[in-house]
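Missing here is one protein chain; the remaining ones are kept as they sit in the complex.
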Amino acid sequence: MSGPITALTMPKWGLVMSEGKIVSWKKRQGESFAAGEEILEIETTKITNVMEMPQAGHLRRILAAEGATLPVGALLAVIAPENASDTEIDAFVAGFAAPEAAAESASVAAPAPQMVEVGGRRLSYLELGEGEGTPLLFLHGFGADLNSWMFVQPALAVARRTIALDLPGHGGSAKELGKGDAAEMAEAALGALEALGVAHVHLAGHSLGGGVAAFLACRRPEKVKSLSLLASAGLGPEINAAFTEGFIRASRRREAQEALSLLVHDPALLSRRMVEDVLRYKRLDGVERALEQVAEAWFGGGRQRLDLRDEIAALNLPVQVIWGREDRIIPLAHAEALQGKLPVHILEGAGHLPHMERAEATAGLLEAFASV
Amino acid sequence: MQLSRDTLLKAYRQMSTIRHFEERVQEEFAKGGIPGFVHLYAGEEASAVGTCLHLSAEDHIASTHRGHGHSIAKGCDVERMMLEIFGKKEGLCAGKGGSMHIADLGQGMLGANGIVGGAPPLAVGAALAAKTLGNGSVAVAFTGDGGSSQGTTFEALNLAVVLQLPAIFIFENNEDGESTGWRYAVGSGDIAARVRGFGLPSVKIDGDDFFAVYEAAGEAVARARRGEGPSAIEVETVRFFGHHSGDPQRYRSREDVLKLREERDCIKKFRLRVTAAGLLERAELDAIDRENAALIERAVARARAAPPPEDAALLTDVYLAY
Partner (left out) sequence: MALKSIRQAINEALFQEMRRDPRVVVIGEDVAGGAATAGERDCAGGVFGTTKGLIAEFGEGRVIDTPITESAIMGAAAGAAVAGLRPVAELMFCDFLGVCFDQIFNQAAKFRYMFGGKAKTPLVIRTTIGAGRGSAAQHSQSLYHIFTSIPGLKCVVPSNAYDAKGLLISAIRDDDPVVFCEHKLMYDLQTEVPDEPYRIPFGEASVVREGDDVTIVALSRMVHYSLEAALALAREGIECEIIDPRTTSPLDEETILESLERTGRLLVVDEATPRCGLAVDIAALAADKAFAALKAPPKRVTAPFTPVPFAPSLEKLYIPSPERIAAAVREVVGYRR
C-alpha cells in the first residue's frame, strides 16, 4: 500500500447548505483522477455544482448512489491506492464517524446576515472570517443577493474578514430607492464599510455589482486595494434586455425559470429551490418597483448607461476581469476587449455566473488577487 | 309638503315611463321575443319614484325580481334596459342578466334580484360602505310582502340596527306573494309593526299616494344621512299584472283586477291631485305621456333589431382575472 486512505465527503458549499444530492459520478469506481479533475456533480439549494479534486488519486470505492440526498459530511467515497485491500477499505468505512451531529451543529452555528443602518437605509450583509488580510467586499448582481457568493465567500474568509452586502433594493436590504444608479449603490456600499469600520478593501463585484465596485474604485481609489470584476456591467453598452425584462416581469415559476436559465451555461443546473428563492424575493412588496428603477437607471432602453472602460484602465490599482465563456447576459466581447490592458480570465463551462458555475476556479482567482 | 314644479314633472315623467315600459313589455312578451319571464311593476310606480327622488347616483339601492321600476327610478337607461330584457348584446348587462338582474353600478343600482330576500343584506353592505367611507350616502333595500318573511331580511334589519347604518328598508306590500295572499303569509298581519320590533322607526303608508311615499322616504333618507340609523316603510300597493307576465291569476278575478286599475292607480291619483291643485297642466302631462310612448317605441324597435351577444361572451366576465 502506498499513500493514505481518505474520505470523500459531502462538501458544505456556502453557509446554508446542510445536504446535497448526488446527481452523477463523473468517474467510475476504480478509476483514477488527476488534480483539478471533476469527480462528481452535486445538487444544492442553488445550482448543481461539480466537485473538483485538489490532488490526484484513485476512486477506490463509491458509497453514495446517484440520486441520493445526503447530509454535509456524509461519506460519499473512499480515496485510496489501488493496492489497498478490501479489508482495509471495509475497516475505514466502518470506522468513519457518522456525520449527523456535525452537520447539525454546523447549521446551528452558521452565521446569519446582519443589518447596518446607512443614511437612514437598512442594509443587510453577511460577514464571515477574520484575519490579517485586508477585508474583502462582495457586491452581487441585478436581482440577486448576498447568497450568490455562498460558494466562494467561505473560501475567501479563511484568511480575512469578508463582507457580502445586499445592495439597496435587493435581498434583505430596504427596497426603497432614489434613482437606484451606480452612485447611489456605491454610496451605500461605502457607508456600510464605514459603519463596519473597514478603511481599505478588496472589491469583488458581479455584473451590476461589478459596475458598483468599479464606480466605487474610480471615485474613491484610495479606499480600494484591488478590484475583481466578474461578468461585470460598465464595460460596454450591450446587455441582454430579454433577461432584465423577463426577470422583472416573472411572477410565476415558469417565467422565472425561463429568465434564470439565461444566466447559466446549462439550465439543468438550476435547482427548483433557486427559482423559488428568486420568486420569494420578487413577491415582496416594493421589489418589482425597485427592480424597475434599477433597470431603468442601469439598462434603460436596453443599453448599459454606465461606461467606465477608460477610467478603469487608468486606475492605479490591480484590476482583474473574470468572465464565463458562455455568458448570455453581457457579451464576452466586453472582457476580450480588455485583454492586453488588464488580466482577463475566461472560464470554460460557465455562463453569467462564474462564481457559482465555476466556484472553485473563481475563488482561486479571487484569493490570488486578495492575497497580494 | 311643498314640491317644486320641476320635482313634480320629474316624478310624473318617471312614473309614466315605468308604466309605459311595463305595459309595453307585457305586450311584447305576449308577442314573443322576450326570453324567460318578466315580473311587472305597473301599479307600484309611486313607491320606486317617491323613494328614489331623494337619492343620487352615489346612493345605492338593491331591488327585487320586480325590478324594472326601481331601475328606471334610479336612473338606468331605458333603451338599454329594454335591450337587456330582450337579451341583446347592447343591453345594460350585455344580455347576460336579463329582466331579473338589471343593474347599473354607475347609477348606484345594485341589481334586481332573482332571490326573494336576497337584496336586504346587500343594501346593508352598501350602507356599511357608506358609513365606513364616511361619504354621506345611504342605501335602500326594496323588498316585498314575500321578502318580509325571509330570514335574510330579518338578519339584515337586525344588523342595520346593531351597526346603526344609513339603510332604508322599503316593504312593497302588493298583497300577493306569487299566488299566496299576504294576510296568510305574514303571520302577525302587520309588516310595519313586525319590523318595528327590530328596533327601528317603521311606518305604514298608502302606496297609491305618491306624496305619502315621497314624504315618508324623505324622512327616512334624511334620518340616515344625519347618522341616526336605519328606518323602514311598508308601502301598501298593488300590482296590475300577475306575479309574472302570463300568470293566469286564478287567485283573483278579472273584475277585481279591472277595479284595481280604476281605484288604485297611483299615477291617475297623482294627475288628479296636481291638476286639481293647479300645480301642473293636463296638457303638459299628456305631452310627457306621448314622449314616453315614443321613447318606449324606440326602445322596443331597437331591442328587436339589435344583435344578440357574441358566442364568445359565454365565457367572459366570470372573473376580472383568473
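Letters A and B mark the chains in the order given here, with residues in each chain numbered from 1 onward.
Assume contacts are C-beta pairs under 8 Å (C-beta built on N, C-alpha and C of every residue); 3 or more make two chains touch, one makes a residue touch a chain.
This structure is a prediction, so every number in the text was calculated from the model and none was measured.
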| item | value |
| --- | --- |
| Chain not shown, its touching partners among those shown | A, B |
| Selected from B:G50, B:G118 or B:G207 as touching the chain missing from the view | B:G118 |
| Residue, one of B:A283, B:A305 or B:V318, that touches the chain absent here | B:V318 |
| Contact with the hidden chain (one of B:L163, B:A185 or B:V203) | B:L163 |
| Option touching the unshown chain, where B:A48, B:A94 or B:V186 are the choices | B:A94 |
| Residue numbers in subunit B that touch the chain omitted from display | 60, 62, 91-97, 101, 103-106, 110-111, 113-115, 118, 120-133, 139, 151-152, 155-156, 158-159, 162-163, 316-322 |
| Residues of subunit A in contact with the chain not shown | 67, 175, 251-254, 272, 280, 283-286 |
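As a working rule, only the chains that are shown with their structure count from here on.
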| item | value |
| --- | --- |
| Rounded Å distance, subunit A centre to subunit B centre (Cα mean) | 70 |
